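Take a look at the following structure, please.
Every protein chain except one is present and positioned as in the full complex.
Let's look at chain A:
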Amino acid sequence: LGLALYTSSLCMVSGATFLYHDYCIIGAGPAGLQAAYFLQQAGRDYIVFERSHAPGSFFALYPRHRKLISINKQYTGKSNSEFNLRHDWNSLLSHDRRLLFRRYSRDFFPNADTMVRYLEDFASLLKLQVQYNTAIIHVTLEKNEQAWNGHYFLLTDQDRKNYKCSSLLVAAGTWVPNVVNFPGSEYVEGYETVSINPDDFTGQTVLILGRGNSAFETAENILGVTSFIHMVSRSRVRLSWATHYVGDLRAINNGLLDTYQLKSLDGLLEGDLEDLAIVKDKKGKLHITLRFYLENRNISAGIDSITLPQDELDNFATRAPYDRVIRCLGWKFDFSIYNRSLQMMPGKGNIKKYPQIKPSYESRGTRGLFVLGTASHSVDFRKSAGGFIHGFRYTTRAVHRLLENRHHGVPWPSTVYPITQLTNSIIKRVNEASGLYQMFSVLADIILLRENATAFEYLEEYPIGVLAELEMQTGRKAHNGLFVIIMEYGKNFSGADKDVFYYNRAVGEAQHAWQSNFLHPVIYYYKRLPTEREMRLHHPDWPLPRPDAIHHIVEDFLTDWTAPNAHILPLRRFLENCLSTDLRNFFAESCFLFAFTHQKLPPSCLQGYMRMQGLVGSQELQHHAVQAGLLQDYTHTDFSDDRPPYGHDGSQEQLMRDHGIPVRPLQHLVNTKDE
């Protein structure tokens, strides 16, 4: 910290002037602003660089047709603000209730302009430190042993102004359009520039390259005026309702699937764009051919000399010429501004559009460089929501908490509870927590047990990818075992080709909860923290290594996991068996009895009754407990008549008849060994 003070403001390094900040954030989009908010709240020295004159410049342009596909649910029937964030995909996290997106738009799928306006407000209302009109064009490192990470980040903007930071947060998004190069690709229009006026497409035949939401969005816009639209892409269409992945094709954009399958001339084709070639005929019509036909020919020689597939195969699918070919292939991260020393490498395979990062969102190549927002989606690509506002607002907070611990000695926020609150604290979180819900299988709540399991510490929304480093990353101790609470879909439920509407897809009984298909809470119990090696070797289909015990809370149609018997009871049994204790609640009267009959008391009595906070319970409740056979009524007992309990009371029998519950003598309460 002293170092930070020392190095703050201006400093001279080898003749160049550097403006110093502890934290530099590249990009004032949702992720950059979200990070800025947390840094500001923590009172850190930070700056946000934005190349445009206003925040959210990506949203000023995209999506081209202006309809956001992130939902903005006005009404959930609940006032719980945390719960409501589960169904608000656009708001950023803040303490300011004015900055909820539903106050900006009433549309379920809001307009992108609203997002721009929202981000402007977010930056200005919260007085975030954003330096606009500053495009960072180069980033390099300066070795310095005293720096937080052994080096400083040196940033250069378009005006050759230099900045120096201890930590660099890259929230630049993915904005470089993906292009394919094939013969004739010069005839292809890009999504970025193509006309969005349907009139420009009247009566035309259109080929769209790509099969993502932007491709379908483009098609949707012109569906009514074109002669036909064909859509070609290597991969098959993945529907988000089948995959639970919001980045796949959303139902709101899938009009073309409708017209294709309802024989209305439009169609989908599979094929590798790399094999494609386009030739233009004299009338300006575009013909599809294959690259290998052109291999030994000069494309400029004219269409007549070029073999078209239909010359050999007269029913070739795309033999009809097109008026326009539009490329909608998405974007990739801008790797170009990073000096090689930073080793900002693209990921492998289908995550090559993102830089390589660790599950802690720190760059694999450079310590102290964190990637936030859309660009950080490699961690959970095609799995969770980390590439979208409703996901990365939480991962950004997680990164901030990691930084607070690493650089400022502020351990991960936690609350300590007595063990009697264990079931409650889990139930509370799985029912309302939005971070667990949105970033399912990526962020987890962690419960660290204290010695003798009399108390525990609750940490929220920790990235499970770095579970092994928990002690180092959070500054908390995990010596006595831990629970990891995450949310999961069923293992075999979702997938591109699965029937997600099959009959009996939902599990209703708690004892079969592990077969739950819909998103449901899962609790992992580890007697000790998993090691790095275990984390590395665990099965890729599983979010975590093999636990010592696992519990699934059965999926719930209302995502309301507060049912006493189906949800809470099995959870309590699981926790009890992990901790080897009895977590039942007892009325004061039971504790009184135990005090005179047992040398040890159950946790509920120890932490409640014995601290003079016993649960006395109203008459009605005591009566119900007696009827349930869980409390004995001694009021009417004539002690001289040594009859066993219940002899005088027909209520037990009544109960048996009404509920089919076997009578359990109170001894079960008093003497657990007998069971």
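The working rule: contacts are C-beta pairs under 8 Å (C-beta built on N, C-alpha and C of every residue); 3 or more make two chains touch, one makes a residue touch a chain; residues count from 1.
By definition in this document, contacts and distances are computed from a predicted model.
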| remark: Among "Nucleotidyl transferase domain-containing protein", "TXD16 protein", "Erythropoietin" or "2-methoxy-6-polyprenyl-1,4-benzoquinol methylase, mitochondrial", the omitted chain is listed in UniProt as "TXD16 protein"
| Which of these touches the unseen chain: A:157, A:323 or A:432? | A:432
| field | Residue of A:92, A:344 or A:601 in touch with the missing chain, whole complex considered | value | A:601
